[in-house]
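A single protein chain has been omitted; all remaining protein chains appear in their positions.
Chain nomenclature is as follows: A and B, assigned in order of appearance, with residue numbering initiated at 1 for each chain independently.
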Amino acid sequence: MQSQSPTHEFFAARPSQTWKRYPRLLGRLGMFTLIRELSLRGNFLVKVAVEVLWLGILLAFYETVFARTTMVASWPKQDYLFFVGCFFAINGVLETLFLENCNEFSNLVRTGDLDFLLLKPIDEQFLITCRRVDWSVSPNIIMGFCVMAVSLWNKGWEFDALRVGLFAMTFTCGVAIAYSFMLVLTSFSVWLVRNQSLMEMWWLFSSLARYPREIFQRGWANSLDVVFTYILPILLVVNVPSRVMVKTIEPKMVGFIMVVTVVSLATSRWFFQRALRSYRSASS
Amino acid sequence: MTTALKPDHDVEYELQSPNWSSIWRKYYRVWRVSIAERMTYRADFLLGTFLRMLPMVTTILLWQAIYEGSGENILAGFKYREMIAYLLLVHISRMFSSMPGLAAGISRDIREGTLKKYLIQPLDLLGYLISYRAAHKVTYIVMAALPYGIIFYLCRFYFDGIPSASICAAYLLSLILSFLIGFYFEAAVGMVGFWFLDVTSILYIVITLNYFTSGQMLPIDLLPPFWAGFLKALPFQYMAYFPAVVYLGKVQGNELIWGLALEAFWALFFAWLARYLYRRGLRHYGAYGG
Partner (left out) sequence: MMSVEECATFRASTDHTVPNHDSEALTVKMPPIIEVDHISKNYSVFRKKEGFKGAVQGLFKREYNTVEAVKDISFSIESGEFVAFLGPNGAGKTTTLKMLSGLIYPSQGTAKVLGYVPWERQDQYRRQFSLVMGQKNQLWWDLPASDSFELHREIYNIPKQQFQQTLGELIELLGVKDLTRQAVRELSLGERMKMELIAALLHRPRLLLLDEPTIGLDVVAQVTIQKCLREYHERNKVTVLLTSHYMRDVEALCRRVLVIARGKLIYDGELSGIRDKFGQEKILKIEFQADEPPPDLSQYGLVGTIEGPTVELRVERPKVAEVLSNILARHTIADVSVQDPPLEQLIARVFEEGGTGE
């Protein structure tokens, strides 16, 4: 029987290895979750049906409102439709990749199974937030993009590579900012007893993000506009990518969202590590 | 020599035939435990209640934008202030008619076999559940009274004062009937679990649809006439829309009486349905050994 080879030193952190590892790991995790979900096919289809219904309801609301008006907060009908599609797609990305895992975090804390994840030689934030991929919500992303495509078609939009590029980038930034908020909310599970709060606060978050920023730009609501754009920049998430695509491009906003993305990712990571520290010092 | 011990009257399941005082005591205990349970989750309860109101702010602002964009003062018979008042009142209706976890809990009990005890013991599932829910609702309303009160006070400009005594009475009646409809409807859905194992999928669909059809997103009147008429014939409107418009005085006189009567009918219907499904289900359950 051969003795153990000193592989540990050999496979010490080689930077190139690290960068390839995480996407590969994510791919594998995604595959496993897909297999699992497809084995429960009925359930999967029902969940997709519910999401389709939900989009239907959002569109019904939209149609009902625009049957009686031509403009909401200086967003005409098709632009607003694009906004709705953008929101649905971003929400789809977040729910597919992260929401389920963040939800489960409080269970992990409660049962102590979080320990197992902390033992692995892999970044805990990655493992905890990316463990499962919720494939049943993934059609939302496609549906969101379809709605956006339809609205652009209705507008008679001409292809503009710059806009598309900026949209792709700001879309990613929006997802990253929303992810950071989700991470901070998740971290609170370490201190709060019940899981309910995470879902509720996520609902609150998404209810703020789902409307054009202009509705805040009046009278007393202006302070809210400032708070939720510059301090807790939830309003940037859907607004900036949508504006980039269907309204005039504002370089300041684009630059701003990039800065905010970096800052929020760093801050949320720091906060999450604090929460883990706290969990570990309270553990027994 | 052992002394005979006095029987402890606080025993939950009494083996003698139930009389009123024992039933009352039973349900009173359930009520007290529910309050204690609620108090335990203080931080996120208080926080959650306040934060739940924040979407109201966006709703108020959104509708302001909608009204401005339309250039009109009245949409489907609702002035802007009435619209906001409506959306606030819908929260109150939902406080009464929403039954989180009811159907899921019933179907879980069925699936896991814990329902067996209802076959053996003189405890009525529906009776137990409704008193449990009533207790929770009372505690919830009491605890939410302060934050809701503050919010309604801040929004008092959207209301035209407090309506007449008869309207208030009708409103209260509609809320209680709304509670019954909400409870028995979801209980009936849960009872389907006796025949179909996976009720939760049906439930998700029902709840998602209900969000729109009960008028929580916008007043049913805003929809095109065909759809508005259709939805008003369904029982779902009573879970949010109807009590709100009663309070706003949009339903008066004969219409009001008919509306309440219809609401009572639906409450009785679902009460009957739930109980019927329960009896049939238990028989089915017992026959198959659970």
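Going forward, a contact is a pair of C-beta atoms (placed from the backbone, for glycine too) under 8 Å apart; a residue touches a chain by one contact, two chains touch by 3 or more.
All of these numbers come straight from a predicted model, not from anything done at the bench.
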item: Hidden-chain contact residue, picked from the options A:E63, A:D115 or A:D160; value: A:D115
item: Per the touch definition above, residue among A:R36, A:R110 or A:R274 touching the missing chain; value: A:R36
item: Interface with the undisplayed chain - residues on chain A; value: 1, 3-8, 11-13, 17, 21, 24-25, 28-29, 32, 35-36, 39, 112-113, 115-116, 118-122, 280-284
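By our rule, only the chains that are shown with their structure count from here on.
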item: Approximate Å spacing (C-alpha centroids) for the pair chain A, chain B; value: 32
item: Contacting residues of chain B [partner chain A, same complex]; value: 40-41, 43-44, 47-48, 51-52, 54-55, 57-58, 61-62, 64-67, 69-72, 75-76, 198, 201, 204-205, 208-209, 211-212, 217-218, 222-224
item: Contact footprint of chain B on chain A as seen in their complex; value: 42-43, 46-47, 49-50, 53-54, 57, 60-61, 64-65, 67-73, 192-194, 196-197, 200-201, 203-204, 207-208, 211, 214-216, 218, 221, 224
